[in-house]
Each structure stands twice: as C-alpha cells, then as structure tokens.
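These notes concern the structure reproduced below.
Removed: one protein chain of the complex. Kept in place: all other protein chains.
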Amino acid sequence: MNGGTQPKAERAASRRIAGAFLVSAAGAIGFAVTYGLDGGTQWEGVCLAVAFAGLAVGLAVWSRRLVRVGGYVEEHEGFTPPPAEQAMTAAVLHAPDSPTRRWGLLAALGFALTALGVAALFPLRSLLPSDRQRPARSLKDTPWGPGVRLVDGEGRPLRPEDVPADTLVGVFPEGGVDVGDAPAFAVRLDPGRFIRQPAGGHLGGLAVWSLLCTHAGCPVRLYLKGTGRVLCPCHQSSFDLLAGARPVAGPAARPLPGLPVEVGSDGYLRATGDFTSPPGAGFWSRP
Amino acid sequence: MRRRRTVTLPAAHPRRALAAGVVLVLAAGPVALASAPGPAAPATTAPAADLGSRLYLEQCASCHGPQGQGSQRGPSLIGVGPASVDFQLSTGRMPVTQEVQQSSRRPPVFSPEEISALVDHVASFGGGGPQIPRVGPGDVVPGRDLFAANCAPCHGATGSGAVLTNGWIAPPLYDASPTQVAEAVRVGPGLMPAFPSQVLTDRQVDDLTGYVRELRGERLDRGGNPLGRLGPLAEGLVAWAVVLGLLVGAVRWLSRRAGE
Partner (left out) sequence: MILGSLARALDDRFRLSPITRRALAKVFPDHWSFMLGEIALYSFVTLILTGVYLTFFFDASSADRVYHGSYAPLDGATTSAAYASTVRLSWDVRAGLLIRQTHHWAALAFVAAIMLHLARIFFTGAFRKPRELNWLIGVTMLALALANGFTGYSMPDDLVSGLGLRIITSVVESIPVVGTWLVALALAGEFPSDEMIPRMFVTHVLLVPAVLVALISLHLGAVVRQKHTQFPGPGRTEHNVVGSRLWPSYTLRTLALFSWILAVLFALGGLVQINPVWLYGPFEPAQSTSPAQPDWYVAWGDGALRLFPPWEFRVGGYLVPAPFFPGVVLGGLTFLLLYLWPFLERWRTGDRQLHQLLDRPRDHPARIGIGVCALTFYGLLVVAAGDDILARLLRVPVYDLLTLFRILVLVLPVLAGVLAFLVARALRRGEASSLGELTRADLRRATRPAPRRPAGQDEPEVPDLHRPGQVELWPEGALWRWRYRDDTGQVTLTSNRAVTSREEAVGAARLAYPGVDRAVVPGPPPPPPPGRVRTALRRWGRAAAAGSLLVGLLLDHRRRGGRRGPPPPDPAEPGSPPADEPAGPSGRP
C-alpha cells in the first residue's frame, strides 16, 4: 500500500515544486520587465520577492517531501586528546633543533617584533587633524570673537530689529555658517521676566545663546514661545532662557553658553567675544 | 500607513481678505458699527456683520468676552489679527466646548462664510495683527531649506509632527492648507514661534507653503509604505515583527521533521 501511494505523493510534490520554480521564473522575468519599463520600486520589489519566494517554496517542499529528513546520527570524537597524543605533539614541537628551545633568541625576536608593532602605531598619528592643535583647544575655540557680525542662515547681517519678540532666529558668525560649533540663536524676551540675567548679557531683552545642547550637542531649535524655553529634539533636555538658559528637565546638566553681543557702529549686531563657555557637549578638560 | 485624509479646501481666501479689509476700512471700531450703520455702509456688509456678531456672542463670547477682552477662561482677542482667527476657526481648533491646554485639529464648525464673518467681527475689536496671508505659488527648493531651518525642529523634517514638553505637541502638517500654513507661520499659534516679515518675507512664506504642500503628497513616499514617517523606531518594530513572524516562523516550519 505504501508502495502505491508514495510515487503518487512524490509526483504531487514534484508538481508543486516545479510549479513553484515556474512562479519563480515568472517573478524574475517580471522583474526584468519592470526594470525595463521603469515600473517603480514597489513592482520591482514585489517581482523580486515573488522570484525568491518561488525558489524558497520549491526548495522547502523538496526538502520536506522528496528527501529523507532527520534520523541520522554522527559520532562525535570528543576533544580530550589522549595524553600520549599530546606528548607526541609536544615532542615534535620541542625537538632538539626546535626554535622554542632558544630562549635568548626568542626574547630578542620578541623585542624586535614589539618594536615593530609600536613603530607601526606611529603612522596612526597622521589620522589626527593636520593643524597640530590639541583637540580640546579647537573645541573651546569657535569663530566667534570681538567684532564678528551676526548673520542669518543666508549670510545676511542682522540688526536688532530683525529679531522680533516671539520668534527664534538662528544666527551664525559672518563667514562661518557651516562651522559645527558656531551656531547660535537670538531671541527677544521681556527683560522684566528674567529671573537670572543671560550669560552673555542682553540688549533690551535680545539675548544670544549657543544652539548646541550641553548634553550631546544637538541643536536646541525647538522654541516654546511664551514659556521662554527651548527644547532639544534628541533627548528632550529643556532650557529656561528666562533663568540664564539653565537646564530644567531632561539629561542636560549645564546651561547653554551665552554670546555677548552689541550693536556695532554700522547698526548691525556683532559679538563682543566668544561664547561664555565652550559650546556643545562636555569633555574632560572643559573649563 | 498614513491615512489618506480628506483635505478641507480653503475657501477663496483672497476674496475673504478683501472683504475683511473693506470692513476694517469702513468700520473704524465696534462703536461705529454699533451705532446704527449709516447710509454710507454698503448693504452687503450689514448681514455679514450681523452674522459675525451673532455667532461671536453665541460661540466665543463666553470665554473671550463680549468685546474680545478675554476672561479667565480664554485669552484676549484684541490684536490677534485676522490670520489668527481664521487659522483657529478654519482648522476647527476653535470653538472648544471645554477648556483644553491645546485644542487639536477637527473639522471646522463654521462654514467659510461664517468664518469670514467672525474674522471680520473679531477684527472690529481693533488692535491690528497679522492679516490673512495670500499664498502664491512658491519654489520648493528654497522652501525645503526654509522648512528644514525653521519648521523641522518641531514638526519634523517629514512633517509628521512631534511632541513638545508638558503634553504640548507640534501637530503633523499633512492636513493643513497652504493658507493655514502661512497663517500659522505669521501668527505662531500656541507655543509656536511667530515668523513676521522681518524674519520671513512673503516670498519665503510662499516657498515654504509650497514645500509643505509637496511634503503632504504621497508622491514623496517613493519607497513604499512610509510607516507614518515616524522614523527608525517604527522601522525597527517592523523589522522585528518580520524577523519573528516571517523568518523565525519559516525556520520553525522548515525544521519541523516531515515524518513526525
């Protein structure tokens, strides 16, 4: 009886497998056609998926229906070598002319290799910036300084009246819009509401702070008008601008550095110095 | 999948703005209106003004005060400007039946005509404020840049919206009409900063709204289902579901001994 059903079952399985492979081929052709017609990402993906799914189904049915699954055993030699075997290997390793016997030479060789290894580390130094500045030094320095004008994102210098109340204006040092640690923002607040004076001072309520969160350096660009707070999108630190930009919630621990500004003789805003402390995340030698 | 939402098309705003302007010019203030419209007033404004004041007294005055002076339950409306009133009403954020911290977008309660009348009525309280912007066609390339600089921090680069502190959210922008976007930019509803013309020119607002309109379309989701444009964690969730469901499931099926 088994003899009668098996070929039949096998034939049925074979038919299914062949069918699946045909579907796969159809998918592949479909992909080629879709590509040729520029049919778009979705159709390309579907066709390829069908092609591989056909393969998968065919192979899976094959592996389950037409070949023997399971029921085999393989012996495992184990990994504890007999002591005699170990002794033989050791004897080969420590033969009379074996280098392992010449301790002095080995020590000298080791010394040479260590020296080479250490020497090989030296070129790694070239990966450092070419300006040969201490990295902490460049973190502390920003393009801001006395007399640097404040410009907006398109490089236009800003006058005090360009910063109205209830808005946040991103400001940059003139000529340094792309510098990583330079971005700052200007807001105009009611001076009467200041609980603590802004670190960089203010011009009738107009104050400028570093845009970079003191936690991990993301731009704290989310300004909650009216509350006088800015929020960092990365880890939700929030800073109270009315209280000297000190952190009030979230993981940030230090207030935002302020930027001292004045109105220049040309009527444009300009910095009178660098940030009151290095902007962005903290580091070991940060003052 | 982001739902395909029905977008309430704004009524012809230029016309409404024009009407508001006419009313403002003609009616110097509530007093002037109240003291029996003179023969100089065009006949068409009278019903609109009536409608506006009636609706205002019915729906708004209980919180904002009969003259828009505000109360403990609602802020003053003097000087908020037509753009603000139109934004709040046309997005259905006002009126609210109970005090809420931040009302969210709903189908508008009032028809465009009623909104227009209310805008005029609130404008009659005086105080100026931003007008309803007329949105022209904008260039999406500078618009994208402006959006990334000014809007993406809160509303997300994909426009999907994000959470702020204390339960406030920056809403998704997919339902907002260009005029509503421009109004929000100028007015700064709620916690949102305002962007007056010193900060963004009219041209820039046009570019910005043009980009938001582009962002709203599903044409940009070239890669397939955008998963709400929520970013990597949503993608991670899908990846885990697929790995556990389709791959581990397949492995279990494959490994089941056919003979058992």
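Read from first to last, the chains carry the letters A and B; within each, the first residue is number 1.
Here, a residue touches a chain if its C-beta (ideal position, glycine included) is under 8 Å from a C-beta of that chain, and two chains touch if they have at least 3 such contacts.
Nothing here was measured: the structure is a model prediction, and the numbers come from that model.
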- Message: Even though one chain is hidden, which residues of chain A still touch it in the full complex?
- Response: 1-2, 5-6, 8-10, 12-13, 35, 38, 41-46, 48-53, 55-60, 62-80, 82, 84, 124, 127-131, 134-136, 138-139, 153, 170, 172, 177-183, 211, 215-222, 232-237, 247, 249-254, 280-286
- Query: Which residue numbers on chain B touch the omitted chain?
  - Reply: 140-141, 143-145, 148-149, 152-154, 156-158, 160-167, 169-170, 211, 214-215, 220-227, 229-240, 242-243, 246-248, 250-252, 254-260
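As a working rule, only the chains that are shown with their structure count from here on.
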- Message: Could you work out how far the Cα centre of chain A sits from that of chain B, in whole Å?
- Response: 34
- List of chain B residues in touch with chain A within their complex: 149, 153-154, 162, 164-165, 168, 170, 188, 190-196, 198-199, 222-224, 250, 253-254, 257-260
- Task: Flag every residue of chain A that touches chain B in the complex, lowest number first.
- Result: 40-42, 45, 56, 60, 63-65, 69-71, 153, 161-164, 166-170, 219, 221-227, 229, 231, 233, 236, 238, 249
